[in-house]
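A single protein chain has been omitted from the complex, and every remaining protein chain is retained in its original position.
Let's look at subunit A:
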Amino acid sequence: MSNIIEILPELNIAFFQTLLMVGIALLVAVLLGLPLGIILFITDRGLFLENKWVKSVVGILINLIRSIPFIILLVFLLPFTNLLLGTTIGPLAASVSLSVAAIPFYARIVESSAREIDKGVIEAAVAVGASPWMIIKHIILPEAKPGLITGLTITAISLIGYSAMAGTIGGGGIGDLAIRYGYYRYDNTVMFTTVILLIVLVQFVQYSGDFIAKAVNKR
């Protein structure tokens, strides 16, 4: 018990570091992954901006990043992180590689939830004379919304897992704490505490994600 109280301040910092890393990566996933996923979808065969070339270039780029195991991507991106932030240590630095991993991950999820939309609904919008931007904004995004939110939940939970890896190479966060105390110092109490903390965090994210997705589903 006493060692828990002892590390409480550190645990507190680690918790917010994890939230920061995951939060930034999620934000980037939405800002860049969402548009990429939409591009993948609307350039597909039979859709209103069908374009084989764009589709394959974006597709290959996404597969390229997704095929690198995260722990390798982490090391591989160190020079880039250094260039971007001038350091490779700390949660901000870790969020760079987390973001790079999150973008293609979320893009694929966006693409597949857009595919769930009945093609006829999109076609009806084309028949009404709507512009591509109108169709994306008023048809695809609202119709895919439950899937987009569920996808964001999945991405967030994966990122929490990834953040532990990022922590080991100096990113900080709960994962880093668990490794330092649990693995290097054989302090099981701290390790269990962090595990419980992670379980609670993941459950909370999943529950809120499901709740929001259900609330916006009008089907």
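In this text, a contact is a pair of C-beta atoms (placed from the backbone, for glycine too) under 8 Å apart; a residue touches a chain by one contact, two chains touch by 3 or more; residues count from 1.
Basically, contacts and distances are computed from a predicted model.
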Hidden subunit of the complex - UniProt protein name among "Methionine ABC transporter ATP-binding protein", "Glycosyltransferase involved in cell wall bisynthesis", "PQQ system protein" or "Heme-copper oxidase subunit III family protein": "Methionine ABC transporter ATP-binding protein"
Just one of A:126, A:157, A:179 or A:197 touches the chain that is missing; which is it? A:126
Just to verify: which one of A:52, A:115, A:138 or A:185 makes contact with the chain not shown? A:138
Name, in rising order, the residues on subunit A that touch the hidden chain in the full complex. 118, 120-121, 123-131, 134, 138-139, 142-143, 145, 216-219
